[in-house]
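Working notes, structure below.
Omission of a single protein chain aside, the complex is shown with its protein chains in their original locations.
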Amino acid sequence: MTVASWPARVAALALLAAQTGCINEDYVFYVTDITVDVDAPGDGPITVVFHHAWQGEGVTGHPLGPIEEVTFDALPATHTLSYPQHAGEGLVLYAWQDDDGDGVLCAPGVDDEASGVTEVEGFPAHQLDAFVTLDALCRGAEGLYP
Amino acid sequence: MRPVPQEALRSPLAARPPLSNHPRMLRTPRVTASRAALPLAALALTVVGCAAPEYGVEYRGATLDVVDMHLHFGEWEAIPPATRRFLAGNFPFPLGLNAESTASSSVSGEGILGQLDGAGIRRGVLFAVYAPRSVGVATNEQAITERQADPDRLYALGSLRFDNWAEDGPAQIDALRAVLSEPGFIGIKLAHAHQHIRFDDPAFFSVYEVAAEFDVPVYLHTGRSPFNGTSQEAPYTDAAFLEDAIAAFPTVPFILGHLGHDFEPDFTEPLDTVLDLAEQYDNVLLEPSALGDEDGFRLPYAMEQIHQRGLVERTIYGSDGPQSPGFVGRYLGDALEAMEAADYSVEEAAAVLAGNFDREFLE
Partner (left out) sequence: MGLTLALVVAASASSVSAAPNPKDLPEPPALANGEFASFDVLGGGSDKGAWAVGLQGGWPWFGARFQVGLAHNWTPIVDLDTALGRRWQPSVGIGKRILDHPRGRLSAELLLGWQIQTGDLAQRGPSGVFRLRLLGLVGRVNPWLMVGGRHTLLFDRTRTITADDTTTKWSARYRWSPHFAGGVVIGITKHVGIDIGIDWHFVDVQATAVSLPGIHLGVQFGGGR
């Protein structure tokens, strides 16, 4: 008698479970390589926050919803994003430049750090380009989109 | 609304006896009936009806009026699914199985009045909130409805949505103006961390223009929140980022809710930021809600600092209830103990509990 390995047993049980409808959380991640570039007035690192363009439905539906935050020392750069399809739709990039290196966009007494937003066209696709113009000062994503 | 952290459900605060057993609380008059007196008591009740609850709390021998200026109402379906799961998971089993029913009885106007009655609180303020990414939506229209449970005892603060501001902003401002014209609406409620708007973004300052126009205070959530979907970043939570707005609108009272509490073990820095603003600007007010913790440190420390720095006249009591059955009364009891420990006089306690509210909102 052949003794199946435990991963195979777990897989078989999981298959049976799926067939009988016992999935609890059902996550779907769409992987995309995004080449990000910006037009920024300053010299500091650029922080990019990848957002859903829309999340939720009904009265609790809303624009934006952060997926991942990445800080780039140099651009253009390509980032591999695991986009959670189960949590929203569309893709928006919000970017800001940290000229003073304090980790925060602007602050009391600092009002000249730039930010910008763009909705990525062509999404979903496994390879994308996104360009963000940082032409607003001290604005959060919610102040720039939609 | 800030939830009671899980550990607080098991903390001495949560295990305290109900407020009716609190040594400082006036109790609703009890009818003790022996077998012989029972028929007489029943007859008396049919003639005179049930006695009304008594309002007021006892502090150093005086009976003080209380307003709880921070109360949440709402509908379960208007809360985002992730937050519903979070809240339901915090309910004791099996109450979380039917969380909507469990919550609904507490967050209606009648339910809130019940908690106020149990705590000896005469008046309360309902908060509209538009936070679809975190705690959900409780509309101005619903606030109008819930106030009808007892319009003489319930006030409301109106609010507005910011999530499509470029397009909807003017309409939202008009709607805010309209609701401030409704009876019982006495101010504006904002929650930047929940609504994802920066404290220092001038694009949203038109709200303060409305506050100045209607001569009403603005209540602002300061500090972080443990709810899913809230912003944790400094421009949305740190009260220091509010200074531009405070300075730009000197006639508008800015009520800094939660005193900047950031859910870190050390409360000193965010509290100092808030108290510094209150010392520097005459239009800054303070509200010490949702400061409960397992060690019982934050609320007493905050009330002590307020007293030491001479900011009692700027402080308005609120709880951030109803949260759970009996919370409104328990938090009031904790606040009374904190003021006692910080040696608040009767006059000072009266100011915090109701006097400052009446001055800022009703005069």
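Labels A and B are assigned to the chains in the order they are written; within every chain, residues are numbered from 1.
Basically, contacts are C-beta pairs under 8 Å (C-beta built on N, C-alpha and C of every residue); 3 or more make two chains touch, one makes a residue touch a chain.
What you see is a predicted model; the values in this text were computed from it and never measured.
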item: Touch with the omitted chain, as defined above, among B:A88, B:L157 or B:L190; value: B:A88
item: Residue in contact with the excluded chain [from B:G56, B:G96, B:G169 or B:P325]; value: B:G96
item: Contact footprint on chain A, counting only the chain that is left out; value: 10-11, 14, 17-18, 21-31, 82, 85, 126-127
item: Contact footprint on chain B, counting only the chain that is left out; value: 6, 9-10, 81, 84-85, 87-100
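The criterion applied here is as follows: only the chains that are shown with their structure count from here on.
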item: Chain A and chain B: spacing of chain centres that average the CA atoms, whole Å; value: 35
item: Residues of chain B defined as touching chain A within the complex; value: 77-80, 132-133, 136-137, 162-167, 196-198, 200-201, 203-204, 229, 233-236, 240-241, 243-244
item: Touching residues on chain A, where the partner in the complex is chain B; value: 55-56, 59-65, 104-108, 138-143, 146
